[in-house]
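All protein chains of the complex are present and in place, except for one that has been dropped.
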Amino acid sequence: MATLTYRDALNQALREEMQRDASVFVLGEEVGVYQGAYKVSRGLLEEFGPMRVLDTPIAELGFAGVGVGAAMAGLRPVVEFMTWNFALLALDQIVNSAAKIFYMSGGQIPVPIVFRGPNGAALQLAAQHSQAWDAWLAHIPGLKVVSPATPADAKGLLKSAIRDNNPVIVLEGEMLYNTKGEVPEGEHLVPIGSADVKRPGTDVTLVCHSKTVAPALKAAELLAGELGVSAEVVDLRSLRPLDDATIIASVSKTNRCVVVEEGWPHAGIGAQVVDIIQREAFDSLDAPVLRVTQADVPMPYNKHLERAAKPSPEKILAATRRVLYLD
Amino acid sequence: MATLTYRDALNQALREEMQRDASVFVLGEEVGVYQGAYKVSRGLLEEFGPMRVLDTPIAELGFAGVGVGAAMAGLRPVVEFMTWNFALLALDQIVNSAAKIFYMSGGQIPVPIVFRGPNGAALQLAAQHSQAWDAWLAHIPGLKVVSPATPADAKGLLKSAIRDNNPVIVLEGEMLYNTKGEVPEGEHLVPIGSADVKRPGTDVTLVCHSKTVAPALKAAELLAGELGVSAEVVDLRSLRPLDDATIIASVSKTNRCVVVEEGWPHAGIGAQVVDIIQREAFDSLDAPVLRVTQADVPMPYNKHLERAAKPSPEKILAATRRVLYLD
Amino acid sequence: MTQAPQGDAQLERERRLLREMLLVRRFEEKAAEAYALGKIGGFCHLYVGQEAVAVGALATLQPDDYILCSYREHAQALVRGVPARAVMAELFGKATGCSKGKGGSMHLFDASRGFLGGHAIVGGHLPLATGIGYAIKYRQGTQVCLCFFGEAAVNIGAFHEALNMASVWKLPVVFICENNRYGMGTAFERVAAVTDVVEHACSYDMAAELVNGMDVLTVLDATERAVARARRGHPTLLEVRTYRYMGHSMSDPLYGVYRTKDEVEEQKKRDPITQLAHRLKDTGAIDQAALDELDAAVRAEVEAAVKYADGSPDPDPTELFAHVLAD
Partner (left out) sequence: MTQAPQGDAQLERERRLLREMLLVRRFEEKAAEAYALGKIGGFCHLYVGQEAVAVGALATLQPDDYILCSYREHAQALVRGVPARAVMAELFGKATGCSKGKGGSMHLFDASRGFLGGHAIVGGHLPLATGIGYAIKYRQGTQVCLCFFGEAAVNIGAFHEALNMASVWKLPVVFICENNRYGMGTAFERVAAVTDVVEHACSYDMAAELVNGMDVLTVLDATERAVARARRGHPTLLEVRTYRYMGHSMSDPLYGVYRTKDEVEEQKKRDPITQLAHRLKDTGAIDQAALDELDAAVRAEVEAAVKYADGSPDPDPTELFAHVLAD
């Protein structure tokens, strides 16, 4: 297996799917001539030409709708949002058009489209550029939502998303683009809806996804080292549908759980995970499930405040100590 | 006390606050000449004139931003969305401008604005016109979110919202506008952030808000009648901040809980309520908390399908039987 | 531009146009009755007075062309050949409706006829039209996409984003603005700085025509020019001046506070059906007997549609969860 960055794994997924299916095309701001604001679409314009790698005006609502229209007419658009922060402007098209047209038409018109781009905070981009929309998007029936944490999952999930006959949201991370990992060549598909145990363990379950997988794994290491505690790290990978079975199986085994997410706490993805656990694994829980989230504030610019606002191995460790009643 | 409809209670709140404070004005589609799509602003144009009762173009993003700008300059706008479905187009202004400017400016520029209108489903308005945004809006730090269920709460919460120095979301209901109730005259303020026990009980807690309060009360009646079960009905009233204390106190007493909401289940408000309960009342819980929500589908047009998609006394009753282990 | 048919062919064509306008008129009248009887629910927007627009415009299309509409789209569906019974059944929310009873009046779909809905967010379908135009060009097809919307949609951002992209990318889209003077209860001049919608075409370097929408042949000719231009790869903005005889929707007053009964009566003197009928009678192309016969046939068709809708079953309860996602 080749070692690739998360960025190049996404790029490879796009290239392979565009080679495989002439109806796949990408559109968004700066995806062509500029090679992508974060270079995820690097080289595609040269290989596939301007009809299939389409630079759009700054008009998120409009070009999201253009993608949906093209999908209604049978193409497979991959819409890039330079960042998901800007997709706030496009939510009407994602929610009222993409997610509903198949249902409203009584199943006549599928909308096979992918909306992708970096989600959540990077470094010091401040309040308007540091938002994670995981919970919002996963709230919507008619959508599928995935959030790969590794290069291999990034490739496998994006390829599955492009082949899916439904609108699929792919939440990436600017802070993940440069991370490296082994990526299977060619046909590598990760099924949408399956979580992945990134580290097996017996004493406590750490549920996480996307950017919070790394700090969770780090916390698991510290737990093993400092406290001899064996933590199982469950990477959700898919936020809609959630892989309830994998979550329940893990917690039924460990009887304790901490749920970590990048977004805000109030009605976040973690709340839904907690709901599932207490409902399906009530009797096996030895302690309340605790959550680690972004501080419930708009993201500040100052780097120390920003760091303090984000989930961290230390915060995960502290929460884990509490579910283990070690404090 | 006078008996008023929910609609007239809102109208009274608007009129009283506009009389009390010259910086309060209302804007939105059809609020003036047409007297409001749902007549909540009836008579205001005649009493306060066109500067203070402003008919806008169909431009939700734009007029929401106009409201925010006016608030930045010191006015107290009340923005009416004909329905919250259309506010999807305005979320960028609500989230990126209204909710963040006070924080981003280091506390220099408060944004005292109210965004209000009917939320959720009415009757057979189909998928694009039947959406409840409770969970989405409550997710956002920098906002306050209230959802009155009775005429008295409608008046008291809207008045508090208008006097608040922050952006406040008021979620009303087309199906509530004609409901009647006693409403205190004049100065009647309901504090934002306080839930209300609409019916005291001892055996099980039914958490609800807005349109689900009526079916919850109905279910409580049935429970008392059919099963001799005493249900306590807690109306959240405020979704952000949530009144954790009242919820915890009730569940600590009843040891059982069903959470009802109009919106979709995945990462809904109910999930957050469950999270709080299992975290703060873990040891007093005798059964998993169950939820009753809209079916996890876009709202269908057919009236039987629509009814089947909505929370109902029967569904609440069934869930309650389960948390009481009666099945 | 295609050669206009001569002599008999032209008369035959005009008779067909008359029949289609009559069909729409009678269908809408029946829909109003059925709505009053509670057989149709939700929002129901009628087309009475505007018949010449849909009938004239759609006469220019080929079977493989595409059509996108707002929520005021019964006429376009009927004229496109969706059986009256399937449209009426949809309004009745029946399983035999053209959207299986899940879409309703605002969400009529018939993929087999390139009829891609029925969209209820003002302006929301304009970007979809641009996207469908893009898909046509992508496949080097010769089809066009006709997109109908009201004048109030011109004030919303999506209109501009959609037109700009259609022009930049030279797409085969005809944007047909049905200017009936009012958006719900708001006269266009009260909310638009410029009331000649055609002027907006200048900002997008787009061809445009101002069209008398009360004369079906004028609409047909103008649309024919626009469609021919579209097939050559250039979009057009048509502003068609028309008038709505009835209330905005069945939930709104017939005249309301925003216009006078006199104004409505005055407009009815330009009735498109009466005009064409007179012309045909004057030229001796049709006599009163033939006219009555035509009307009787149309009424019978609509009657049959109502019977069919009435007799059709509701969707199976399992339909609630069908078509949320495609396989």
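Of note:
For reference, chains read A, B and C in written order, and residue numbers begin at 1 within each chain.
Everything below uses one rule, namely that a residue touches a chain if its C-beta (ideal position, glycine included) is under 8 Å from a C-beta of that chain, and two chains touch if they have at least 3 such contacts.
A quick note: this is a predicted structure, and the numbers were derived from the prediction, not measured.
Across A:197, A:248 or A:297, the single residue that touches the chain missing here is A:297.
For the options A:1, A:22, A:123 or A:326, the residue in contact with the chain missing from this view is A:123. The residue touching the chain not shown here, chosen from A:29, A:153 or A:172, is A:29.
Contact with the undisplayed chain is limited, among B:141, B:201, B:215 or B:300, to B:141.
For the chain left out of this panel, the touching residue among B:57, B:117, B:148 or B:215 is B:57. Of the residues in chain A, those that touch the hidden partner chain are 29-30, 33-35, 37, 55-62, 85-86, 88-89, 123-129, 295-298, 300-305, 308-309. Residues of chain C in contact with the chain left out of this view: 155-161, 163-164, 167-168, 190-194, 199-200, 202-206. Annotation for chain B: contacts to the undisplayed chain at residues 25, 51, 54, 56-57, 59, 61-75, 77, 92-93, 96-97, 101-110, 112, 141-142, 144, 165-166.
Quick note on the criterion: only the chains that are shown with their structure count from here on.
For this pair, chain B with chain C, the centres built from the Cα atoms lie 37 Å apart.
One finds 41 Å separating the Cα centroids of chain A and chain C.
Listed for chain B are residues 61, 85, 88-89, 126-128, 296-298, 300, each touching two or more other chains. In chain C, the residues touching two or more other chains are 99, 101-103, 107, 119, 121, 124, 157, 324.
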